[in-house]
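The other protein chains are all here in position, but one chain of the complex has been omitted.
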Amino acid sequence: MNAENAERFRLGSVAQRWLLPAVVFLGVGALWEGVSRSGAVPEYLLPSPSAVLLRAVELRSSLGGDLLTTALESFLGFLLGSGLGIALGVWFAKSRVAERSLMPYAIALKAVPIVAVAPLLVIWFGYGLMTKVLVASLISFFPCVVSTTQGLRDVDTRALDLMYSVAATDWQVFRWLRWPGALEHVFSALRIAVVFSVIGAVVAEFAGANEGLGFRILVASYRIDTVTMFVYIGLTAVLGMVLFGGVVLLERLAVPWSAALRSGAFLEREE
Amino acid sequence: MVGGDSSGVSFTQLKFGYRTDGAQVDVLDSVTASVPEGEFLAFVGPSGCGKTTLLKLTADLIPPREAASKSGSVSISGMTPSQARRSRMLGFVFQDAVLFPWRSVIENVLLPCDVMGKGRAQSEDKALHLLQRAGLGGFADANPWELSGGMQQRVSLVRAMMTDPKILLLDEPFAGLDELLKEEFFEAIQTLSRESNATVLLVTHDLFDAVALCDQVVVLSPRPAHVQGRVDVALPRPRVFDHRLSRDYSEAVSAVRAALSSGARMDNER
Partner (left out) sequence: MKRLGAVGYARRPLWTVSVILALILILGAGCAPRPASEVSLRLKWILYAGWAGELVALDQGLWAEEGVAVDIKPGGFELDPIKLVAAGSDQIGVAGADQILLAREKGIPLVAFAVQYQEVPVGFVALKESGIERPTDFVGKRVGVKYGTDVEPIYRALMASVGVSTDDLEEVPVKFDISPLYEGLVDVYPGYLTSDLLIPGEMGYEVNTIRASDYGVSVYGNVYFCTEAFLESHRDLIVRFVRGTAEGWNRALKMAPEEVAALAVAANDGLDIEHETDVAAALQPYVMPEGFSFGQMSEEGWRALYSMLRDRGIIETDFDWTSAYTLDVLAEAGL
């Protein structure tokens, strides 16, 4: 095969990015359907994809409402958690005293399992939206703190020398060097945080709710209605992916240079 | 050479050392040299001898807490390095271009102006002009990663010139540049420094480049560095590649080589 033909067969990277996961999805789906149909696994343990899809269609009128509820809880929780996390990260980067005194508590907060904390928060704050937002924010704030602090500190010392050589103030260094340089780190944390926030919202719903994806999963679980559980679990996954994709898109807008840096283009000195 | 001239840069018995893990490391051992205003001086010596430290001390880029012992002095137009840095008289070109990827080429060049609070409107013309003189006219809006290494180095040089520095300090500026790029860079640096009659100090391990570009080459010994030799280069300005073929050039190169290989301590006081 000569070079020209080889070019024609090579897919563009965009097509690759969509095609490959789609192939895996369809392949696994087909395999799963086959296994279910063969009767090797009882339906109450693993329902077939077709059964799940059918149930989703049956539930279509109420799906939207529950999805929106959980989406709102996750999104607001993510905003609050990441906002707080970034703010704390900025403070920690600036003040080692603050970091040393408060970081252990941030870690402790992160270490406590959210499933244990959520019921407590429900007792304190009730069964409304705020509790879900709080739980989601609790779970999403820690990665942001760590990454922001690290990103702000992790600055090229030569760049620092540069700023110093033109007698830049600390604020100028933060504004033009540390913060833009930290954005990559911040976004990698945001990508994690946004997915965590969905988990937080669902866990909070388990602890006390009367609507939302988590609530539906709980009720379906009592009814041993695995098919319905899978519908809502699937939706949770979709929600997570959509929010994740949103952050990735935002990153592309806010940090256009990170793609170039990651591909190493910046470091190559080819002539 | 007259030492103690208030313009230009002079080093007087500069000693420097620091403590690490309880051990004392002596970096500079009584370095004395001077360069008149508007001229080019190169510090040449083996890798690790302390040339970069010398340059950084001149630029006041070594935080005081790191210094265990420092004696002697550096005078920049009669000021201390700290005063010079704060009056923004210095331009520093690092070994790597250190361009900010979140700024375009021209925005990188304008960074010192942003820091000094000079409006972009007034500085943009100057930035474009200097980029032009450095041969980068069409790249003002390009992203730093789109430029080759040599071009990035030139951007770094233009950036250093934006503050109209009286003193230009360059740390191994030719590292990573091939011969053609080096010529471009030579041209750029001479053009730009002539505009403000800047004094240029550079540090390099390549004695050929040092002789080709500079008026004076000071040879440093291995650590702790002291002056091992000094060679004046009597070639006309502007320097071009053909100068490398002249006899004055070869003689100067030989002198520098001799100084490098000898361990003799030459007379520093003149």
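As written, the chain order gives the labels A and B, with residue 1 at the start of each chain.
Note that in this section contacts are C-beta pairs under 8 Å (C-beta built on N, C-alpha and C of every residue); 3 or more make two chains touch, one makes a residue touch a chain.
Everything numeric here is computed off the predicted structure, so don't read it as measured data.
Asks: In the intact complex, which of the presented chains make contact with the chain not displayed?
Replies: A
Asks: Which listed residue (A:L160, A:V219 or A:V255) would be found touching the missing chain in the intact complex?
Replies: Counting the whole complex, the residue in contact with the absent chain is A:V219.
Asks: Touching the left-out chain: which of A:V52, A:I86, A:A106 or A:V122?
Replies: Considering the complete complex, A:V122 is the one touching the chain left out.
Asks: On chain A, where is the contact patch with the chain that was removed from view?
Replies: Given the touch definition above, chain A has residues 42-44, 119, 122-123, 126-127, 207-210, 215, 218-219, 221-226 touching the missing chain.
Keep this in mind: only the chains that are shown with their structure count from here on.
Asks: If you average the Cα atoms of chain A and of chain B to get two centres, how far apart are those centres in Å?
Replies: 48
Asks: Tell me, which parts of chain A touch chain B in their complex?
Replies: For chain A paired with chain B, touching residues are 156, 158-159, 161-168, 172, 176-177, 180-181, 183, 255, 257, 260-261, 265-266, 269-271.
Asks: Across the complex, what residues on chain B touch chain A?
Replies: Per the stated touch rule, the residues are 56, 59, 61, 85-86, 88, 90-92, 94-96, 98, 100-102, 111-112, 114-116, 143-146, 148-150, 163, 176, 178, 181.
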